[in-house]
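First the structure, which I've put down as structure tokens, then a few questions once you've had a look.
Heads up, one of the protein chains got dropped from this complex, but the rest are sitting where they should.
And now, chain A:
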Amino acid sequence: MTTLTRQDLNFGQVVADILCEFLEVAIHLILYVREVYPSGIFQKRKKYNVPVQMSCHPELNQYIQDTLHCIKPLIEKNDAEKVVVVIMDKEHHPVERFVFEISQPPLLSISAETLLSHVEQLLRAFILKISVCDAVLNNNPPGCSFTVLVHTREAATRNMEKVQVIKDFPWIVADEQEVHMKEPRLIPLKSMTSDIVKMQLYVEERAQKT
């Protein structure tokens, strides 16, 4: 067992790589499971040794990719506290929020032989939970869209430069109405604790969706 700081071997980058890869899969799957997009644009793939659904719509894929590309530096520097996939109704009021709470330990205790396989197992459990979460959620109203919110540990405006990685993909501070939800129902889905990252996923669901 070795104890390392975040600077050693650039572990922040490793964690960001792993998390962004996971978030990409998770976002695609959430959009499929919650029927934000027609099922016809998704194809079955395999990730973490389990079947997942991935969009093959280039515009959507690019959007998700750009979003995660911008979030990555925040995760790398441990500045991102939560990444939230918000499903909104036609009026842009949130109906569901898939909240990924991320916490990274300042000191990393790593046993090299178990690291990746262990993390992969934990992430697989998240994916499996997402794929069946429709059983515990109510149907969304028609015409929903989504956005991704990033809650930062410090004031958002301080992190604006860090997240502005792609020139044509600007970021703004979210409106109050996009963030807060009336009488949300909290549905914990999964939590994990590993050597490199702690994460929990829960869904906030609006009581009255229609």
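Miscellaneous remarks
By our rule, a contact is a pair of C-beta atoms (placed from the backbone, for glycine too) under 8 Å apart; a residue touches a chain by one contact, two chains touch by 3 or more; residues count from 1.
Just so we're on the same page, contacts and distances are computed from a predicted model.
With the options "Dynactin subunit 4", "Shieldin complex subunit 3", "Ribosomal protein L28/L40, mitochondrial" or "Trafficking protein particle complex subunit" in hand, the undepicted chain maps to the protein name "Shieldin complex subunit 3" (source: UniProt).
Shown as candidates are A:I41, A:L128 or A:M192; the residue that touches the absent chain is A:I41. Within the entire complex, the positions of chain A that touch the omitted partner chain are 17, 20-21, 24-25, 28, 35-47, 51-52, 54-67, 70, 82, 84, 142-152, 155-156, 159-160, 163, 169-176, 178-179.
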